[in-house]
Every structure is written in C-alpha cells, then in structure tokens.
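Single-structure report; data block below.
The other protein chains are all here in position, but one chain of the complex has been omitted.
Showing chain A:
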Amino acid sequence: MARNIQSLERAAAMLRLLAGGERRLGLSDIASSLGLAKGTAHGILRTLHEEGFVEQDPASGRYQLGAELLRLGNSYLDVHELRSRALVWTDDLARSSGESAYLGVLHQHGVLIVHHVFRPDDSRQVLEVGAMQPLHSTALGKVLSAYDPVAHSEALEAERKPYTARTVSSAEDFEAVLDLTRARGYAADIEETWEGVASVAAPIHDRRHMPVGAVGVTGAVERVCRAGELRPELVAAVRDCARAVSRDLGAGRF
C-alpha cells in the first residue's frame, strides 16, 4: 500500500476540527488538538487560507471554514438548469442557421443530448433528448474532449470505433484534432459519424471558466458545408450561441 501524504492528512484533520461546531479556533487550540508544532500547523493553515478553504477573523485572528468549501459542493451544474438557460439562445441558433441545434454534456463515456431544437422546416422530426453520441467522432464530443480533462481521458482510453471512412481513430491523429479544436475554439464532424451528415460545435463555460457542455448544429453535409468546408456563417452562429449561454451562466467575455 502506498504511503499517504502526511500534510494532506493533517489538513483534512484541521478541516474536520473546524467543521465540528460553530466555534472559531485559534492557532494554539488547533495545534494542541492535533498534537502539532505551532509552526507546522500555521504552515498548513496558511495554505488552506490561500486556497479559500479556511478564513481568518481579522479582529481575533481565529480560524473558521472558508466559503470555497461551500462552492466545492455546489459547483456541479444541473443539466436541466443548463437547458433552461440555453433555451432562447438555441432557439435562435436553429432559426438563424436553418439546422437543428443540440446541447450535450459528458455522461458515461459519451455525449448525453440534454436539449434538442428542431430544424425550422415543417418536416417530421423526433426529439432526441436523452440520446447518447460518441465522444471521438461527433463535433459535440470533440469539443468536450478538447476542453474537459475527464472527457479527454475517457475518449483516449475508449475504443475509437471507425463509423465511416473519415472517422479519426488513432490516438495521435485524435490528439491533433483536439489541438486544432482548442486553437480554433470549435470542432467539426464532416461525415465522421454518419454518412451525409455534418456538424459544428463550440464549448460552453461557467463563471469559473469550467467547461460544462457543448452546443452545436447538425444537418445534411450539402447544406452545412460548401466546397468541403464548414460554412463560416454557421461556425459564427454556433460560437455566438455558445458565448451567449456562457455569459448567461456568468462567464466573462472571452
């Protein structure tokens, strides 16, 4: 069994001690309770303070739990909250692009579709909310893999199944695609998942600039692309939409 890191164990013990009631504790109380030298205890407390996990009362110099701990517990963004914030923007995206719009999040090694707006024509369409898409070949999946480290490692570990002749499968090529995605700020899928279908997607960030999802449009390759390239106005519409949703979630302009 690997040895544990002693200073982390001590930091955890301090947090537990401070969580044990409404009291604020002074340095010597904390040090003696945990059987530590004052200097050692102070070093750990200062680090926790800088990370926001403990706060120090300016008048008494006593320590208490910090606000960052609360935020840790609440940082998870509910997918239904995400949908409800994205609703007006994705409606406008579908309308201006003339294609169907999708919102996806990482879920069990794939992309879970949490919102879908129909293509604005009168054709018969089926709501695809709840469907799963692959991480490595779709535009939504590539965006998540490029920006979310968890998605990245899941996509790398998984078998990257070639759905069409154009699917990028090797780890090296896949990494290059993700580099390109990060450099451009969007990802494309031109007949890499479904023959005849192309899509473009961009990342949504929350107020702490964490990647929380991806938004994109999908349609027939003949409409989405021109001369084998994505139509630039579609790319702009998707990125505008992603920025608008991010702004609604409190992310600054970027």
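The rule is short, and it goes like this: a residue touches a chain if its C-beta (ideal position, glycine included) is under 8 Å from a C-beta of that chain, and two chains touch if they have at least 3 such contacts; residues count from 1.
Throughout what follows, contacts and distances are computed from a predicted model.
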Name under which UniProt lists the unshown chain, selected from "Tryptophan synthase beta chain", "Glycerol kinase", "Aspartate carbamoyltransferase" or "Heme exporter protein C": "Glycerol kinase"
Among A:S33, A:Q56, A:S96 or A:T164, residue touching the chain not depicted: A:S96
Contact partner of the left-out chain, one of A:L87, A:L156 or A:V197: A:L87
Contact with the hidden chain (one of A:E9, A:D57, A:D179 or A:E233): A:E233
Interface residues of chain A (partner: the chain not displayed): 74, 78-81, 83-84, 87-89, 91-97, 116-118, 120, 122, 125, 127, 129, 233-234, 236-237, 240-241, 244
